[in-house]
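Below is one structure, written out as structure tokens; comments come after it.
Shown here: the complex without one of its protein chains, the others still in place.
Chain IDs A, B and C follow the sequence of writing; residue 1 opens each chain.
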Amino acid sequence: MAQLTYREAIARGIAQEMRRDESVVFLGEDVAAAGGVFKGTVGLLEEFGPQRVRDTPISEQAILGAAMGAAMTGLRPIAEIMFADFFAVCWDIVANEIAKSRYMTNGQMSFPLVIRSGNGGGLRFGAQHSQDVSNWAMMIPGLKVVAPSNALDVIGLMAASIRDDDPVIFLESKGLYASKTEVPDTDVVDTLGSAKVLRHGGDATIVSLGMMVPRALAAAEELAGHGIDCTVLDVRSLVPLDTQTILREVSATGRLFTVEENPRLCGWGAELSSIVTEEVFYDLDGPSVRITTPHIPLPAADALEDMALPSVERIVTTIEKSMNS
Amino acid sequence: MAQLTYREAIARGIAQEMRRDESVVFLGEDVAAAGGVFKGTVGLLEEFGPQRVRDTPISEQAILGAAMGAAMTGLRPIAEIMFADFFAVCWDIVANEIAKSRYMTNGQMSFPLVIRSGNGGGLRFGAQHSQDVSNWAMMIPGLKVVAPSNALDVIGLMAASIRDDDPVIFLESKGLYASKTEVPDTDVVDTLGSAKVLRHGGDATIVSLGMMVPRALAAAEELAGHGIDCTVLDVRSLVPLDTQTILREVSATGRLFTVEENPRLCGWGAELSSIVTEEVFYDLDGPSVRITTPHIPLPAADALEDMALPSVERIVTTIEKSMNS
Amino acid sequence: MTSTATDVSTKIALYRTQYELRLFEQRAYDLFLENLVKGTSHLGLGQEAIAAGVAAAMKQGDWTFATYRGHNHTLARGAGMTPVLAELLGRANGLMAGKGGSMHLTSVEHGMMGSYAIIGAHLPIACGAAWSAKYRGTDQVSVAFFGDGTTNIGAFHEALNFAVVWQLPVIFVCENNLWMEYTRTTEVTAVPNPAADRALAYGLESIIVDGNDADAVFEVASAAIARARAGQGPSMIEAKTYRHGGHSRADPGKYRPDEEVKEWLAKDPIVRYRARLIELGVPLEQIEAIEAEALAKVDTATEEAKAGATPGEDLLMKDVWADGGSAWRN
Partner (left out) sequence: MTSTATDVSTKIALYRTQYELRLFEQRAYDLFLENLVKGTSHLGLGQEAIAAGVAAAMKQGDWTFATYRGHNHTLARGAGMTPVLAELLGRANGLMAGKGGSMHLTSVEHGMMGSYAIIGAHLPIACGAAWSAKYRGTDQVSVAFFGDGTTNIGAFHEALNFAVVWQLPVIFVCENNLWMEYTRTTEVTAVPNPAADRALAYGLESIIVDGNDADAVFEVASAAIARARAGQGPSMIEAKTYRHGGHSRADPGKYRPDEEVKEWLAKDPIVRYRARLIELGVPLEQIEAIEAEALAKVDTATEEAKAGATPGEDLLMKDVWADGGSAWRN
């Protein structure tokens, strides 16, 4: 066991799978010689060489097109889109090509590929480098969507994503790159579509994802001090979605609170709230409440960004107010 | 008064505003000489000339970039993206540039522009020409999103969108282009953010949009015959969203059913369901239920496409089953 | 496969392919008029020489990437007429069981790696396949077909640069039929030869070929493919041609000057090629036999496609995922 940062876990997870399987290749901007702008892929070039770890031009459509064409012909590429906001310049390859081609060809093709990307806010990068795009990906049929909240999950879910025969959008929370977790020295392989119960409580269920998970946990601790005992779930993968665990835990407490990083409209929390309402309505003791970034572009200034993203404080007061009304 | 098709209403609405305001210009692929691939802009070139109505190369980023640059310097451009699926090749200009730049510049710039596009399925065009992208647009802060369901609304909402000082994504349901509505011969100007109650009923509220509106209405007629009397709402604009009308009507009936064209995950119905659950939970008599396309790419064959899109029959059986359980 | 077009058996094969494509597309048009073709379709009438010439220069295992105007290319790589026609009719015996439609013809077993309906998208995808061949050390090549109007979209530029920088075995073939949908490409393009005049921007040779001459196409394609197999990287070929009909099913193509249409109909690749065969001494009976066989093939395909079942609910929810299903939740 050793303490590993979330950023180190990226390279660890990729290396684990590259060692195992020659068909795994990796491409992106500044990922090889430089080890990535977030230093998430340091050492991969040195270990696996320039045929398997490749720098590209600033051509996101080419990067993802290359990944798609390689995947349909037998490789298992991992592509990096440096900041998740840049999905916007190559969204066609993601949403119209990679996601739909298996279905359109009646299953003639598979796309075993992973697109990993630094997602979300917290680093004062401003509106074009901070958007949480988890809902962009979730809404497209044919994409799996994974977002780990700690280094151990990074490794295990990365391995599961690489081994998966479908395209996976792997969203790394930029705000978590520096966070540390205890991880075993042996290989780690996790399962897509399994939410994790991080805390048990009888009063309400808080569901969170990525960078919001540590905040949800901290809020739960604080709420416990105020007499509100919460279950905390880490969704981990939006597609496939572990509705069984979520519905079970919400039914048990009778209340759902979602904590989302994305701006308000059409986030995963909305989907989840609607599933809960539709399927376990009669188990609910009160309204489901979503805690999100307001529906605004993310501002750059530290003070403003901190006000915009759901904070521990906002989670606590929102839940307290709702539970006491 | 005259019967006008939805497709004719497009040109009518645009022409009405171009006559009024010289700063309104229009660009897109095959929109001028050819009058648009859906024949939605026939006659505009002839009336307003080649400086105001312009054909472009197949360069969607250039089209929308041009619209954005023109809008920030005093024009009121209307740009066509031929099929809404093609937003994927220019999503950066929409989601990262047009939507965010007013906020990022602290209000120094405005973007009075309209992007109109043929949206959704029903014409057997297959997965890359049939996606409903209403949720793509709704989830981006800084975009207004309009989707008319009939020729009269096309004119009035087009006029309102052109006059609006913010960027509007104007989604025309391809499946409705041939539909006809009575429209007055005089100018029509409508209001963004106002839902319309199309039918009053005491048992449940059906909320729909675009091509789903006539289906929701037909379903309500059929349900009335089965003793279930529904209110039917046409949302018309997703942003701004007329939550007042929606919440009022849902509270009045105690039940919400949404009928969405988009695939299942993270559609506007999810957002609406979550708002209703959060804000009028105690007025609900039963679960809110969403009727959507399944979470699959849209198939091309007529038989398959008809199974995928919410049909009158599916709306009826879903509501009936839910109301009787 | 490095033989040039000079030998007669290749020529006869090229004629057969072109003639079959022609009859197939004409039949597709007839069936559209009968209201049996669902959705849209984009015919390759007039452009047969390019599909035939390039396909003849390719080997089994090579990959074709086409556009929505991909019937010719799919058939030229060996996919059956029945499944292709049945796909147009939205039948369960279609090439993709009706799930893709005319614009997305795909037959992986024939190396037909998809028809793509968003302008330009397949160009980088073809690079990816080429990369995978190079990485795995096979000698496979990718060929991507695209139209003149496609040269103005971003993905074109990214793919070309990428292919050159990575020295990929990919051949980009521009079928320049002068028109986009209803707009003349030169009206919205900064250079007269939309592909060839851009080649230098990627350090590539500028190659223009008569796209209505299957032999000429076969020759330039063979050379480009040989270079790619030899590790000498990508090529771009601009083939000048013309579509005989409108852009897609509903379009009569009236925006084109009569003179221009007449001029190009006079250059019909199939009429020309037939004359060439006769000139070369191929017996008329042999040619007529080929033509009769083609017609019989198209007739059979028509019967079989029409007899195809309507796809059922089982297909609807199938094959979103590699496990064969479409579940997004447990």
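The rule is short, and it goes like this: a residue touches a chain if its C-beta (ideal position, glycine included) is under 8 Å from a C-beta of that chain, and two chains touch if they have at least 3 such contacts.
Keep in mind that what you see is a predicted model, and the values were worked out from it rather than measured.
Asks: Could you tell me which shown chains are touched by the chain that is not displayed?
Replies: A, B, C
Asks: Consider the whole complex, including the chain that is not shown, and state which of A:T5, A:S23 or A:S59 touches that chain.
Replies: Looking across A:T5, A:S23 or A:S59, the contact with the absent chain belongs to A:S59.
Asks: Tell me which of A:E8, A:D85, A:D164 or A:D242 is the one touching the absent chain.
Replies: Within the whole complex, the residue contacting the unshown chain is A:D85.
Asks: Which listed residue, B:Q61, B:S179, B:S251 or B:T318, touches the chain dropped from view?
Replies: Residue touching the absent chain, from the options given: B:Q61.
Asks: Need a quick check: the contact residues on subunit C for the chain that isn't drawn.
Replies: Missing-chain contacts on subunit C: residues 152-158, 160-162, 164-165, 187-191, 197-198, 200-204.
Asks: Against the chain that's been left off, what residues of subunit B make contact? List them.
Replies: Contact residues on subunit B toward the absent chain are 25, 51, 54, 56-57, 59-62, 64-75, 77, 92-93, 96-97, 101-110, 112, 141-142, 164-166, 193, 239-244.
Asks: Pick out the residues on subunit A that sit against the missing chain.
Replies: Subunit A touches the missing chain through residues 29-30, 33-34, 37, 55-61, 85-86, 88-89, 123-129, 264-265, 294-297, 299-304, 307-308.
The working rule: only the chains that are shown with their structure count from here on.
Asks: Take the average of all CA coordinates in subunit A, do the same for subunit C, and state the distance between these two points in whole angstrom.
Replies: Each chain reduced to its C-alpha mean, subunit A and subunit C end up 40 Å apart.
Asks: Please report how many Å separate the Cα centroid of subunit A from that of subunit B, as a whole number.
Replies: Each chain's C-alpha centroid was found; their separation is 30 Å.
Asks: Take the average of all CA coordinates in subunit B, do the same for subunit C, and state the distance between these two points in whole angstrom.
Replies: Between these chains, centre-to-centre, one finds 36 Å.
Asks: Residues touching two or more other chains, restricted to subunit A: which are they?
Replies: Residues 92, 96, 103-104, 141-142, 239 of subunit A each touch two or more of the other chains.
Asks: For subunit C, which residues are shared contacts with two or more other chains?
Replies: 97, 99-100, 104, 116, 118, 121, 154-155, 315, 320, 326, 328
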